[in-house]
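For this view, one protein chain was removed and the others were kept in their places.
Here is chain A:
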Amino acid sequence: MSKQSVHGTTEQHGGHGSLKSYVIGFVLSLVLTIIPILALENGWLDSDKRLIIYLVAALFQFIVQLFFFMHLKEEDKPRYNLMSLLLGLFIVFLIVIGSIWIMMYNMVAL
C-alpha cells in the first residue's frame, strides 16, 4: 500500500505499479507460458528432463504475478501480506509434499 493512501490524498502512480511494470509483467508471463508449450510440442530433451522446464517456468510465472501484478514488494514495512503468504506456502508444501510422500510409502495400501 502506498503512503499516499494513508494520508488520504489523491493517488498518483504511487504504490500500484506503472504501465511499464504491468507491460513488463505481461510480456514475461507470456514468455513463461510459451516456453513450456514449445518444450512440450517440440519434445525438447527427454520427457523426464522436460518436467524441470515446466516447474521452473511455473515458479517464475508465480513470482512474476506476485511482484508485477499483486505488488507484494511495494508493501509497507510490517510485511503482514508477505508473512501470511509464507505461512500459506508452508502449509501448501506440507499438504502437497506430505500427501505425495505418504502415498508413495503407504505399503498397506499397495
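Rule of thumb we're sticking to: a residue touches a chain if its C-beta (ideal position, glycine included) is under 8 Å from a C-beta of that chain, and two chains touch if they have at least 3 such contacts; residues count from 1.
The rule we apply is simple: contacts and distances are computed from a predicted model.
Trainee: Quick one: the chain not pictured, UniProt calls it what, "Lipid kinase", "Cytochrome bo(3) ubiquinol oxidase subunit 3", "Ferredoxin-like protein" or "Ammonium transporter"?
Mentor: For the chain missing from the view, the UniProt record says "Cytochrome bo(3) ubiquinol oxidase subunit 3".
Trainee: Residue-wise, where is chain A in contact with the chain that is not depicted?
Mentor: For chain A, the residues touching the absent chain are 1, 3, 5-6, 8, 10-14, 16-19, 22, 25-26, 29-30, 33, 36-37, 40, 47, 50-51, 54-55, 57-58, 61-62, 65-66, 69-70, 76-78, 80-81, 84-85, 87-89, 91-92, 95-96, 98-100, 103.
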